[in-house]
Structures are given as structure tokens and as C-alpha cells.
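Only one protein chain is missing from this complex, and each of the others stays in its spot.
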Amino acid sequence: MTGPVRILLWCAGLALAACLVTYPLYANGYYLALGISVLYFTILATAWAMFSGPTRYISLATVAFFGLGAYTAAVLGETMPWPVVLLAAAGVGALTAAITGLSTLRLSGIYFVIFSFGLAELIRQLVIWYEVNIHKSVGRYLFSAVTQDVLYWQLLGLTAVVFLVGWMLGRSRYGLALRAIGADETAASHSGIDATRIKLGVFILSATFMAVTGAVMAPRWTYIDPAIAFNPTISFQVVIMALLGGAGSLFGPVLGVIPLVLLFEVLTATLPNHFSIVLGVIFVFIVMVLPNGVIGLFGAGRWRVPAGGPAAAPARAGDAPLLAVDGVSKSFSGLRAVDGVSFTVTPGEIIGIIGPNGSGKTTLLNTLSGALRPSSGTIRLGGIVLNGMRAHQIARLGLARTFQLVRVMPDLTVAENVAAARLFSTTNGSGATASELLDLVGLGKLQEAPASELTYIDQKRLELARALALQPRLVLLDEWLAGLNPSELETGIALIAKLRDRGLTIIMVEHVMDAIRALCSHCIVMNAGSVIARGAPEAVLSDPKVVAAYLGGDDA
Amino acid sequence: MFSANRRTLLRVAGLAALAGTLWTFPSTADAQEKIRIGYAISKTGPYAGGAGITTLPNYELWVKDVNAAGGIKLGDKKLPIEVVEYDDRSSSEEAVKAIERLANQDKVDFILSPWGTGLNLAVGPTLNRLGYPHLAVTSVTDKAPELAKRWSNATFWLGTSAQISEGLADLLGKLKSEGKIGANIAMVSIADQFGIELSAAGREAFKKHGFKLGYDKTYPMGTQDLQPLLKDAIASNPDAFIAFSYPPDTIALTEQAQLLKFNPKVFYVGVGTAFPLYKGKFAANSDGVMGIGGWNAESPQLKEYLARHKAATGKEPDRWASSITYASLQVLQQAIEKVGKLDRTAVAAEIRAGTFETIIGKVKLKDGLLQEVWNVGQWQNGEFYALAPTSLPGARAAVVPKPQWQ
Partner (left out) sequence: MLLVDIILPGLVLGGMYALIALGLTLQYGVARIMNLSYGESLVAAAFGAFSLYGGLGLSPLAALLLAVPVAMVLNWLLYRLLLERLMRRGKDRGAQEIDSILVTFGVLFVIQGAMLVAFGGQYYSYSYLSIPLTIMGSTLAVNRLVALLFAALVGGAVYLALTRTRIGTAVRAIAVDANAARLVGIDVAALSGLAFAFGGGLVAVGGVLISMFLTFNAAMGVVFTMKALVVVIMGGVGNVIGALVAGLLLGVVETAVARLVDPGLTLAATYALFLGVLVIKPTGLFGRAAS
């Protein structure tokens, strides 16, 4: 950006800020009220998008936190100094969000939406019960000398804070981590991102802002009762405004708030009797007209890819087994998918796991990577027991994997996909940078391309690069060579060999026997959940038991 | 950053909205040709039910009546009323914004109040700051005396919740001393501020008169089945069943009581008993049921008002706050005419201080509160007559025990 243009933008920005700050001095009561509406919806919508934007969890619980904040102000407002009241509201919001945010662990999609709505109603009912039975009075009176001007300035300050926090969040590693979680939560966990903790943290942050907004608005209404504080319409309005403006970026929601608030005003003022009908028609029209649907509005915001974390320690070569799998079984209510599998892997070798479809190979890999918990048996990585650890913890310990159905994070760029695995790297020392890894797998020229636009083979390469970015000691490849044409196969095999030469230990699940023969020093054959043969590839592939397992007994 | 479609859409929407807001700039009505009166009323949302029965029809009727007579007399001219109305959507925030709009954009001369305690409290500070007289009719709260002191422009016309309960307790106490009912009361109340205030005051007042509360429970708003509650109340064998309820539950309780053949000597349900819809639904079975409100149905002025209301709006007024709403507007008109000019502060003061002739008789407020408010009414022969306070002229004797359900 050139100098003069920059200066011009800065001046414009400052002028705008000055206008906003001095607004109460020149706007009449009505326009000030309008300004207040715009501001409080902006805060709510931006806070909402902070959580719901990247994670795609559409929350209707906005009014639960807003109402709690309003109620806190109503309860404490006349006895405590105002800053204490705001802090208390923030605390109540954060605490409630912490307790209820744990639901995000188990629910997704429409269930989360309805759950969040039910939550708001539950909180409202509990507040009513408390007020009726313990406090013996349902409504709270809050008389305060706060004028519209002061209210406006408080909201303006809060707006500035929410934008500041949102901006800082976006630039931090949590911003990219959030987007990774939203794009593909499984891939994100396996890249070392603690999805649960991050989701919970941002949910709490978002709820805190909502609660403080409620507290600030409470004096305006003088009388707060549960119906007034917990009005479900607010939750819906916030969702619509944020989605229309663009929940994927920081300044998106405000662009949805302003037109909609003004639209509501115009409709209220000009068509009081037909407000509902006209509003409904406009909504329907807007949704029908958007070509990609509302989800297309989520969009990909541009976040700066944070500088790479400290590089990793070199893999320690040695003779002690890197991975020790001992009697691992996994059952799914009666079906034994994996039955008493044991093997060890020494550092630097490539182990092949083969077997007919349905023999439990992927399930075994899932127990190793933490996607599933073994029903029995132990798994040790470098002596540390992995049983019970979550996927992101195992990933951080140095066990990376690719997936049978390729999992790239579609709305992130190639570079961001790799960077996501670097965010929470716990290893120190020297290692390849993201660019080097991308060059290694052959994606050097495509760093800024969105991952969803890559070809199949390139997506596989990206997945591999992301796995390598964890600086792992052990990589699990789940049918990584499947679906490749002969020349791609050759390149792929060469790449895996190169990785082994760099000191990586690999476990490959494969059906491509040429690759097994070319790369593996040792093979394990599984059938119906248990190991039926093990040894060098040549020996194993001519074992009559193995042949029978693949081709069926009678045809062998 | 944004797709072209959304950018265009937002631009169009923003421009349209901006244009719209500027277009709703006030028409500079010549203040000497008309009197502009504005109000925001709940046409949608949870309060629309109550507002549509009690408040809106009376606002419309009053404007019609005033304009039919030529208008409000200012000096030696009669100025017709021009109405600006908005829908506050049963939301405190919308109500406050609407008041600002009425005052600053539409520049109305007077503002009529919204429906319900919550909304009246929400707009109270704003009306006070702007100096408009605030006729808080449909606002029943124990804080009314305190609010009237705080806001010198505000007046309250339905008394306090405590007065309602005390009026009921006094009446029941009188019946008990006459030997018509025993000392056992079952009381249920809705878990809303109104229900809480009424039941809290009720508890005190009933105890004072020597009654025993055999069943005393609250239920949340939106409860769709009140039978369990009712069954437990019946089990306590009450002489009087008191329900401080809202219209949907008032109806539901009455219906359930009929089903369960529950015939206590006194059957009292809350808000909604005084509505014409109650008589419409229960017909002859409504006779004997007591409720909040009541009016002196024999008064010729009220009879004439009933006929006028029905002719103009197509429905009957309620027997509690409707006539008081209309009366308050008559007070407003007379106060404006007495002051002689559009001086809002003077009008507000006159409303507080003056004496007025209205359809409910002579009105003189004390410290901003209307004193002659009926607390208890009873359906008798198809009309909801006022029973208490028994000291007010026109109070009828109670019919006890309530006739059995048919």
C-alpha cells in the first residue's frame, strides 16, 4: 500500500472514530436509541461469530448469557459500584458457559442448535424458580441515573474491546486452530489441536461478552423479569444478522447488523400492522436469492498464518522398540473388530499391515492414533502408555497419521493446513519448515491454493505434509497409495522411501502389494480381527493361510 | 473478501434502509391544526392478547368519540386528534425506542402508555425525562406509590397488587364472619411478578383474617396442563379456591374444575375472568365465579359506554381495566382543556391535582394514584358486578356458595 493512500485511510478511520465517539452530542434521542440498538447487536453478533463462525456450531444460547448478565445487573446494580457489577456479570456468563459448554463435546449439527435453545429456556425456568421460591419476587427494579449517552459510550467501549479481542484471537494460533476445527475436527485433533479445550475456551469468551452486554443494557429497561431478559427473539435475530453479514470474518457480523437493524426500524415505523408479513417475505427473499445458500456466507476469512513454532528435535535412533502393541482388542457391542493383536516396531523400519477388507486394519490404526479407545491391551510409544490418551495428545507425542478417506481442511489453504499441525508442537530443535515439507511432497507451488481445489493425489500429498509437520517419530499411513495411477504410484513409493531414509518410522496399511514388497521390511497379515501371519513380505505373501484369507478357502 | 453477490445485496439493503430511515422524517404537522397523539402498543408478541382487549380498543374508541365531537378544545378552537401508532412487539427495548421516535421524529404532543407493568416501567424514565404525562393504567405493582413519587408526571390507575389481595381477603373475611364459608383456602399463583405480588400479599391478608392456607403453590407461565395442580388443591378440601392466574390458565383452570366437578363455595380465578371471552366460553357456568376487577354495571354511564364500545370496535370491553382506560383518557382531555394550551408539564400537574367527571364517576387522584378501584368482581346473571371494596358505591353482595357447574 502506498504512503498517501495509507495516510488517507488512517485519516478516514480517525474521522469515523471521532464521529462515532461524539455521536451522542449531535444525535437526537431517537437516533441515539437507534445507535444503541446497532451497537448492542453488533457486540452480540460479533461475539456469537467468534465461536459459531469458525466452528459452525450455530448457537441459539445467546439470550441465555445476555439475560444472565441483565439479571446480574438487576440484582447487584443498586448496591454495588457499576464496574463490580459488570465484572460480576462477566463472571456469571463465563461460569455458565464453562458448565454448559461441555455439551459441545458430544453434540453437533442440528442437535447442538436445539440443545442451545433448550439451554436458554432451562436457564430461564431455573431463574424463575429461584426468584419465586427463594427471592419471593420475580421482577427486579433497577433505577439508575444512567442516561442514553453514557449507555451509548459503554456499548461503544465494549464494541471496541470485542473487536480488539477478536482480532487478537484471529492472529494468534487459536484463530487458525479454530478454523481447522471448523473445517475438519478429526483431522485437527490428529494434528495436535486440543479441539475440546479450544472450543470451550472460545465459547466462554463469547458468552462473557454477551453477559456484559446484557448488564450494560439492563438499566435501560428499569424493570427486568425473566420474560424480558430471556427473550428468544434476540437469539434468532443475532444469528440472522451474523450469518447475513458473514460469520467467517471479524467485521462481517457488523455488516449484517446495520442493514437489518435499520430495516426493522423502517418496517416498524412505516408498516406497523404488517411488519411481520413484510419482514417474513424479505427474509425468505434474501435466503432464496443467495446462490450458495447461507452456509456459503460462512466464507473463508483471511487470517495471517502465524510464524511457525520452534522446530523439532531430531528423531532418536536406537534399538528399543518405538511402538509396542500388546494384546490390543477392540469390540463394538459384540463385534470383535480387532482381536488380541500384538507386534512391535523398531525405529527406522517400515511395517506393512495387510489383509482383506474388513479385517480390522483401519480400526487398529484408529486405536493407535487415539481415535478409538482399545477395549483391552496396551499400546506404548517410546515407553509411554497411549491407552486412554486423546488424539491430540498422541499427536503431540509424535504419532501422526493419514486417513483412508482423505481429510484435508477444505476452506484452509495448503499452507494453513500444514501450519495447523504446527500450532501446538511441543518438540524443540531443528526440523523442516512448512515450505520445505510442501516442497518435499511436491506441493511447493500450491501454497496459497484452497485445499478443496486440489486434485486427489495432491490432497493426499497435503495430508502427508500435514502429518509430517507434527515432526513425528511414527507415521501411520492408511491406504495412502490407493487410487494412484502407475506413475503416481512410483513417485509415492519413492517419497515414502525418502521419508524412511530421513529417519521416520512408518506403519503402512496397504492393498498395493508392489509397494509392500518394495518398502516393508516386515509384514503383519490380519484377517477377521486377528493376526494370521507375520514376517518378511515375500514369505508372508506366499503363505497359504494368507492366500486363503484373500481369495477364500475353496479357491486357494 | 466477500462474494460479489453478498456485497451487492448488503449495499442495496443498506441503501434502502438508510433511505427508509430518512424518509420517515417527521411531517411538520402544523401544531395549531391538529393535536398529535402517539402510542406504541403491543400488537404482536405475548402482550398482544391483553393489549388487544383492554387498551387498543379504548384508545381507538376515545379518539373516535373526541373527533366526533369536534376535537379537544384549546382556547376557543377545537382541534381534532391525529394518531401516530406503532407496535412495540411486546419488547421493552422496542417500547423505549418507540417513545423516542414518537417524541423526536414524529414530535407528538402527547403519548399514551403501553400495556402491562413491564412496558410501562421500561418507558417510565424516558417519558419522565421528556416531560410527557404518563397514564400508566395497565400497570399493577406494589411499587406504584414509590414510582408516582419518583416520576411526578406519572399516574397509576389500577392500584397495587396488595390492594387486590387485601380487597379479596376483606371480602372473604366478611363472608366467613357471616358463616357463609369456612377457614380453609387453596391458593395457586402464576410464577410471574403479578402472581407473586398477589400471592405474597394474599398470604399476609388471609392470615390476618384467620384463614388457613391448605394448599399454596406456584406454576410457571406456559403450563399446558393444570390438572395435577388442581387435583392436589382439591385434596386439601378448601372452602375457597383462589387462583392468581393469567388468561390462558384462568380459562384452563375453570375448564378443569368443571371436569373434576370441583365446586368450592368460592371459586376465584385471576386475570381474564373479567374479559368478555370468559363469559363467551363458559356461558351460564360463569355465574358465581369471582375474579379481579369488576364494575358497577348498573351505572347508566357505563351501560352507555358498553354499547358504544361494542358498536365501534365490535367487541365488549373487559370489566376491569377497560373502563378505567377510557376514563383516564377523558381525564387527559379535560386536563388539556383546563390548561388551555399544549403545555405538557402543566397538563401532567393538572392530571394529578384536578377533579374530573368520567364514565366511572368523579375522579380525583391522590398522590398520583386512583383511589376508587374495584378489586373483586363476580359474574352474576351474565354480568361481572363489582363486589369489593364494599365501601365503594355500587358494590354488590356476593353470591355464595357458587352454584354448581352444569
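For clarity, chains are labelled A and B in written order, and residue numbers in each chain start from 1.
Methods note: a contact is a pair of C-beta atoms (placed from the backbone, for glycine too) under 8 Å apart; a residue touches a chain by one contact, two chains touch by 3 or more.
Predicted model, so just to flag it, every value in this text is computed and none were measured.
Contact with the chain not shown here comes from a single listed residue; of A:115, A:152 or A:424, that residue is A:115.
Considering B:172, B:251 or B:274, the position touching the chain not shown turns out to be B:251 (whole complex). Across the entire complex, the residue among A:8, A:84, A:168 or A:281 in touch with the chain not shown is A:281. If you put the missing chain back, the residues of subunit B touching it would be 42-46, 48-49, 51-53, 90, 188, 191, 217-220, 222-225, 227-229, 231-232, 247-248, 251-252, 255-256, 258-261, 272, 277, 281-282. The set of subunit A residues touching the chain not shown comprises 56, 58, 103, 106-111, 113-115, 117-119, 121-122, 125-126, 128-129, 132-133, 232, 236, 240, 243, 273-288, 291-296.
By definition in this document, only the chains that are shown with their structure count from here on.
Chain centres here are Cα averages; for subunit A and subunit B they lie 51 Å apart.
Taken together, the subunit B residues at the contact with subunit A in this complex read 1-3, 5-6, 9-10, 13-14, 16-18, 20-21, 23-24, 43-44, 46, 85-87, 89, 91-94, 96-98, 100-101, 103-105, 117-118, 121-122, 124-126, 130, 143, 150, 191-193, 195-197, 200, 218, 220-221. Per the touch definition, subunit A reaches subunit B in the complex via residues 28-34, 37, 125, 128-129, 131-133, 136-139, 141, 143, 217, 220-223, 225, 227-228, 231, 233, 244-246, 249, 252, 255-256, 258-260, 262-263, 265-266, 268-270, 272-273, 275-276, 286, 289-292, 296-297, 299, 301-302.
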